[in-house]
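Apart from one protein chain that is not included, each protein chain of the complex appears where it belongs.
By written order: A, B and C. Residues from 1 in each chain.
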Amino acid sequence: MADHSGIQEAATLEQRTAAVELVLRRHGVLTDDFIHDFTEHADDAWVTANGARMVARAWTDPAFKARMLADGTGAAREMGFDFPEHHRHFVVLENTPDIHNVIVCTLCSCTAYTIIGAAPGWYKDLDYRARVVRESRTVLREMGLDLPESTEIRVWDTTADTRYMVLPVQPPATRGWPAERLAGIVTQDSLIGASRLDEVKG
Amino acid sequence: MADHSGIQEAATLEQRTAAVELVLRRHGVLTDDFIHDFTEHADDAWVTANGARMVARAWTDPAFKARMLADGTGAAREMGFDFPEHHRHFVVLENTPDIHNVIVCTLCSCTAYTIIGAAPGWYKDLDYRARVVRESRTVLREMGLDLPESTEIRVWDTTADTRYMVLPVQPPATRGWPAERLAGIVTQDSLIGASRLDEVKG
Amino acid sequence: MDGLHDLGGKQGFGRVIHPWPPHDETWEPTVRAMTACAMRNHIYNMDEQRHAIERMEPRHYVAAAYFERHLTALASLLVEKGLTTREELEALAGGRFQLSGPIGPGREAAPPQRFEIGETVRVKDDYVAGHVRAPAYIRGKTGVVVAVSPPYPFPDAAGHGMQAPMEPTYDVRFRARDLWPDSCDDALNHVGVFQSYLERVSAT
Partner (left out) sequence: MDGLHDLGGKQGFGRVIHPWPPHDETWEPTVRAMTACAMRNHIYNMDEQRHAIERMEPRHYVAAAYFERHLTALASLLVEKGLTTREELEALAGGRFQLSGPIGPGREAAPPQRFEIGETVRVKDDYVAGHVRAPAYIRGKTGVVVAVSPPYPFPDAAGHGMQAPMEPTYDVRFRARDLWPDSCDDALNHVGVFQSYLERVSAT
């Protein structure tokens, strides 16, 4: 049954948020600074630059790359990055010239947010969740990534608590760049698999 | 993609209806009196009383009942009722003390509207369409029809252009009533299978 | 198509609002009459209308009431058939007029085959991008034919304005527990299934 429960107007999202906040404060669950501190930490620490630094290091440090592909969680921790409790397993998926990985969460919108940053709006929207598993090539093309027919597409649906990140192919024009400069070209889209960084020129 | 097509406000349903009406009139498809005449005809001719009269006659005329169960379309035509072109087959489903039939259209909201009248709002709503096929007994109970466990429930999903109507069991208290009086107790709910007319007392 | 309109067996819905509260919207009979008018004038057929409703943007479909779905299909088909444009409709309406999504290709019927009353049949494991009248909840499932209808136009073709061969539909009886094992009320579920959607089950 649709919500025909009352004549009452629906409270706005701001009003509903404030109501929940009051309840949590009254119960002593939410302490004074938590929202501010959590938000500051999330915005500062859980950023795409983390994944970008891992990718740049993998491109320039073959031993690290091997460790990262064997144990993504360990490689992230080695670089000082952390995970929420329920992200017990972090897997890095290596793109090659002939293989393209792309990540989705069809049931909700799970993502390795501490490593690749908060998921973009399109990743959480219904259209991407519904379509990319069944029409991967078409959806990627519509998003600007036109893969040749010869490319094998590997879709990863984040239905369990394993979290994924794509390791893009290093753009040829960037060979020899230092890791710090390389990290600057790695976009969030490329860590999800919506881009291959083909636009990066030397 | 959701409809983010414009800054423009959505036109109201009345405005959209009027716009389509103008287009049909300009093309000469919709003639001056059509809406009025069609609506009057639909409201006057396609009413629950039609199905009710068929049921009442079946209760009082065994030969008609046999014809109706063998050929619902013919029985309806015999009583002067008609069908839209695409309703080529009309099937009457007989309830018994141990068998209960209930009709739905999960894919849209098809119904034998010329015989049982325009479908009620609940029949066209998402909740009924989603639930009655999988939770028939529960949904009927919530709607006020608490069937004993021993009753076999037969659900009919109107996915093709065959149309169904339920022939309810005649309430025992009405034995001996003339057909005209019997027609007065037959509700639209009972023709769909949401009621068994158990509430009818002598 | 595997759209949100294919609701049979979907969970999370609530109590049926019954009795339905009376309401009186004057635009609704107008939409009903205009839909009948468009079909009597053969601007489109019933399956094209159904498919136009299925092609509604899913959020719009779920939020729209019954006659808003009909109005959207009507307007969309008038645009697709060249009687108007979205721009003209929006100008006339004085605001945004959300239409259904684009139509894709339909499909041909399967080669004719007959099934008998009492025969056990299986619904093909078909995934159809266009219009189709087999609900997802019977896909791949096995049932028994209990009745046969006169022939109708094959909807997967008719819904796309293609020449549609006529074929019978079969009322197929399934047991609810075969459709949703351990997760349903006990019942016999009957579905009207077009001949092309069915395949023979070899005797076991």
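Just so it is clear, a residue touches a chain if its C-beta (ideal position, glycine included) is under 8 Å from a C-beta of that chain, and two chains touch if they have at least 3 such contacts.
Keep in mind that what you see is a predicted model, and the values were worked out from it rather than measured.
**Student:** Which one touches the absent chain: A:24, A:49 or A:179?
**Tutor:** Considering the complete complex, A:24 is the one touching the chain left out.
**Student:** By the contact criterion defined above, which parts of chain A meet the unshown chain? Give residue numbers in ascending order.
**Tutor:** Against the left-out chain, chain A lists 1-3, 5-6, 8-24, 27, 29-30, 34-35, 38-39, 42-43, 86, 88-89, 91, 104, 106-109, 120-122, 124-139, 142-144, 152-162, 194.
**Student:** I need the residue numbers on chain C that touch the omitted chain, in ascending order.
**Tutor:** Considering the whole complex, chain C reaches the absent chain at 1-5, 9-14, 54-59, 61-63, 101, 125-129, 140, 180-184.
Heads up, the rule we're going with is that only the chains that are shown with their structure count from here on.
**Student:** Using C-alpha centroids, which chain lies at the maximum separation from chain C?
**Tutor:** A
**Student:** When the centre of a chain is set as the mean of its C-alpha atoms, what distance in Å lies between chain B and chain C?
**Tutor:** Spacing between the chain centres: roughly 17 Å.
**Student:** Go ahead and note the Å separation of the Cα centroids belonging to chain A and chain B.
**Tutor:** Using C-alpha averages as centres, the distance is 50 Å.
**Student:** Among the residues of chain A, pick out those that touch two or more other chains and give their numbers.
**Tutor:** If we look for residues of chain A contacting two or more partner chains, we find 1-2, 126.
**Student:** Name the residues of chain C that each touch 2 or more other chains.
**Tutor:** 13-17, 59
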